[in-house]
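A single protein chain has been omitted; all remaining protein chains appear in their positions.
Presenting chain A:
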Amino acid sequence: MKIMVAVKRVIDYAVKIRVKADKSGVETTNVKMAMNPFCEIALEEALRLREAGHAKEVLVVSMGGPQCADTLRTGLAMGADRAIHVSTTETLYPLAVAKLLCGLAESEKPNMVLLGKQAIDDDANQTGQMVAGLLKWPQGTFASKLSMEKGSSSVTVEREVDGGLESLKLQLPAVITADLRLNQPRYATLPNIMKAKKKPISQVTPEQLGVKISSDLEIVEVVEPAKRKAGVMVASVDELLDKLKNEAHVI
């Protein structure tokens, strides 16, 4: 079985985000970048499936400018077998990414597509679902546990939903998106980092995949959320009720 894992390069989660002065976006120059944490978890799960003998190859893919190579090298250092970089300088929104992944799936023919449930920069939580829709494959999103029988063509996914945990059995090929508690990603060991340098990263363009990148979306403005106002001390219960009724309008 071949597993394709899609990873995204985002601003490192620990960095304090600053909005650009012209409100067109956030500062990304000289800011530390890293692989999206949920993508790391997805890749870790793919590696574990390979180590358990359920998969033969783990393919890691990413799309964007030349810096994607960093993220792909990280993926290879963690243990992926090979990488594909879809190079484009266009702004990518979830639908475009989904179409590209669909194109890749058609040429690579993986049995499973693993993604992180969402990216920490846009929190869209759309790509995995769209890919499944485009490929017409079953989907198991917010996976907190994955299990497979040896030689089986189905996978059992335990999902975290509002009401608790839901168990689904999906027929492969399927799309699965990883949630936080699926696993704890491994560290990239030195020998693997050295080996990763020799692993191939193949380049493709959107045209080669037959995808035209266009978007109906346009970012109008990016602003910081309003600063939390300091609390107000009230002197009596009556004053509290008055404020709740007339100022906060909650009762």
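One rule holds in what follows: a contact is a pair of C-beta atoms (placed from the backbone, for glycine too) under 8 Å apart; a residue touches a chain by one contact, two chains touch by 3 or more; residues count from 1.
The rule we apply is simple: contacts and distances are computed from a predicted model.
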Chain left out of the displayed complex - its UniProt protein name, from "Dolichol-phosphate mannosyltransferase subunit 3", "D-2-hydroxyglutarate dehydrogenase", "tRNA pseudouridine(55) synthase" or "glutathione transferase": "D-2-hydroxyglutarate dehydrogenase"
Selected residue (touches chain absent from view) among A:Thr74, A:Gln129 or A:Asn183: A:Thr74
Absent-chain contact - pick from A:Leu190, A:Ala230 or A:Ala248: A:Leu190
Of A:Ala6, A:Met35 or A:Ala143, the residue in touch with the unshown chain: A:Met35
Hidden partner interface residues of chain A, rising order: 12-16, 30-35, 37, 40, 70, 74, 77-78, 184-185, 187-191, 193-194, 197
